[in-house]
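One protein chain is absent from this view; the other protein chains keep their places.
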Amino acid sequence: MATVKLLTDAEAEAIPEVRAVFDDIRATRKSDFVNNFWRGLANDPPALARVWGQLKSVMTGQTVLDPVVQEMIYIAVSTANTCGYCVHSHTAAARKKGMTPPQHAELLAIIALAAQTNHLATAMQLPTDPDFLVEG
Amino acid sequence: MATVKLLTDAEAEAIPEVRAVFDDIRATRKSDFVNNFWRGLANDPPALARVWGQLKSVMTGQTVLDPVVQEMIYIAVSTANTCGYCVHSHTAAARKKGMTPPQHAELLAIIALAAQTNHLATAMQLPTDPDFLVEG
Amino acid sequence: MATVKLLTDAEAEAIPEVRAVFDDIRATRKSDFVNNFWRGLANDPPALARVWGQLKSVMTGQTVLDPVVQEMIYIAVSTANTCGYCVHSHTAAARKKGMTPPQHAELLAIIALAAQTNHLATAMQLPTDPDFLVEG
Amino acid sequence: MATVKLLTDAEAEAIPEVRAVFDDIRATRKSDFVNNFWRGLANDPPALARVWGQLKSVMTGQTVLDPVVQEMIYIAVSTANTCGYCVHSHTAAARKKGMTPPQHAELLAIIALAAQTNHLATAMQLPTDPDFLVEG
Amino acid sequence: MATVKLLTDAEAEAIPEVRAVFDDIRATRKSDFVNNFWRGLANDPPALARVWGQLKSVMTGQTVLDPVVQEMIYIAVSTANTCGYCVHSHTAAARKKGMTPPQHAELLAIIALAAQTNHLATAMQLPTDPDFLVEG
Partner (left out) sequence: MATVKLLTDAEAEAIPEVRAVFDDIRATRKSDFVNNFWRGLANDPPALARVWGQLKSVMTGQTVLDPVVQEMIYIAVSTANTCGYCVHSHTAAARKKGMTPPQHAELLAIIALAAQTNHLATAMQLPTDPDFLVEG
């Protein structure tokens, strides 16, 4: 159904670069499950390594934000970009990391509010208040 | 420069419904500053009251998320929706509420990462993994 | 400031295909004013003729919708696509064609409401109700 | 399939706040049908009440626009925001309120035209013509 | 499942304007296959003729870009606009015209990179460098 082939475990095993990334995904996440995103991206092994490396560095390195907060920001961007796959995968990830139903509800309320004021500000074509600007 | 008139303080004072909202904005924020968003929305007093009421309820009521986290989610949505005015106003708000430079940097890194994987997932048209689905 | 040159009247006069379209824009709109959109598009005379022809046909031919309604729909799309230039030009056009302040206010209220429910539906990844589907 | 549970009628009945909104939806629409949007939003009863209240006020209160026009604007925003669920639900609603096939066809023609000129204006990064600006 | 009826071959044959466009699509593409896009658009015969005419003129007339490059640009826009149907149809078209797996991989890598830097530039609200501007 995708526009690219989704590599099976056997196919992934056969390409050393892909195998190394899949092994690292499993080790980092302490789970055998490798989701379709990586199976599709594996058609381009350097891209697979680059994107996984960036995700691992941003989301699991020496971070200042809480893992649940990180995933909520991810859901917010994915929703505004209308990526259905991403909304599903990061909502699942947020829940696994401890997002509670009230946190999820508040996240959705802020997304909805922001979408509304974003559209109003655009429809009014508002000039930015000087008070908001970072001093040069 | 906007597509609507931005009400001055004198004009806002003259409309009781608008005056009441502006007073509440000032009281809630403990600041005399009322930004252009509300001055533009004041052309439609019921909308002004409704949107301010929603924002006040979602952002300052009995919330479960930290105010800085709330503003970071707001920035994330505003960025993905490319609302320049909103990115400016909520980055300023986040700073006022205590967002540190490392938090801002990590927020931008997650937004950038999510934008990237959102576009990849869309370009690959990935089917959602069954594992991500909420059980019926 | 644009990424293309905006043709002056003198430059437009010198290219027969462009001149013909500019003349038709002026005649159709009963105004001497030709806005920047057409001056930029004039760098590609066939595109100028094609887009103007389509706009003229859709907006001023045998239409079933009221001209103000047409412009309100145009503003709605332009806002959701965050095209600042287009929001400005079509809000001005709607006003010229008779859009009243209460109509503008209601338009903005619907845009804001739709943006909000759009984001909520996307964040919840709702399955379409069978009742909504057109029967095959 | 959604990222939240869709409440059944029995589950909705059991929560007084949800029951009250569902009853009002049914009474306002003169129909027993409550679509998935509200069943998903019902996980957050205050959000359910707030969003329904706003929709009811904007779409069915003392409006200046025709109900079919309101729904066409809603479809325009939902299309530009690529909310599939919303395009389906509001196209169904517009038809129920009397949108004719020629009106639907013209709506789609304007959406398509606007999308095209939106992208052209953005690709050319056009400066706004001074004539379009609201006088201060 | 669509919001409009998808015309069957028999229905298309019965409407002369639609039949003429379908015949031209088949002749131009040297294939009997007419995809759902045209079957849906056929509900509005003038729109069908207009959009097909534009697509034929832009994509198959006296073009300066390679057909594979044209389709890659189409995929890029369709991805950023999150049109799943379009991503599928133009990826299939690009492959038919000769897009290789390494070209597809590089296309996705550029889309992903651009999405990332687009969001960063928006989040930082960068002023355009004077060096980038076209001289007046």
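Here the chain labels run A, B, C, D and E in written order, and each chain numbers its own residues starting at 1.
By definition in this document, a contact is a pair of C-beta atoms (placed from the backbone, for glycine too) under 8 Å apart; a residue touches a chain by one contact, two chains touch by 3 or more.
Owing to the predicted nature of the structure, the values given are computational and were not obtained by experimental measurement.
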{"item": "Chains on display which the left-out chain touches in the complete complex", "value": "A, B, C, D, E"}
{"item": "Contact with the hidden chain (one of C:T82, C:Q103 or C:T122)", "value": "C:T82"}
{"item": "Touch list for subunit B against the chain that is not drawn", "value": "82, 87-88, 91, 101, 104-105, 108-109, 112, 119"}
{"item": "Residue ranges of subunit E at the interface with the undisplayed chain", "value": "1-4, 6, 33, 35-37, 40-41, 51, 54-55, 58-59, 63-65, 69-70, 72-74, 76-81, 83-86, 88-92, 100, 102-103, 106-107, 109-111, 113-129, 131-133"}
{"item": "Absent-chain interface as seen on subunit A, which is shown", "value": "1-5, 46, 50, 54, 57, 133-134, 136"}
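The criterion applied here is as follows: only the chains that are shown with their structure count from here on.
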{"item": "Farthest chain relative to subunit C (centres taken as mean CA coordinates)", "value": "A"}
{"item": "Most widely separated chain from subunit E, with each centre as the mean of CA atoms", "value": "B"}
{"item": "Approximate Å spacing (C-alpha centroids) for the pair subunit A, subunit E", "value": "27"}
{"item": "Distance from the mean Cα position of subunit E to that of subunit C, given in whole angstrom", "value": "21"}
{"item": "Junction residues of subunit C, two or more chains touched", "value": "1-4, 54, 79-80, 82, 84, 87-88, 91, 107-109, 111-120, 122-125, 133"}
{"item": "Contact graph of the chains (line, ring, star, complete, other)", "value": "complete"}
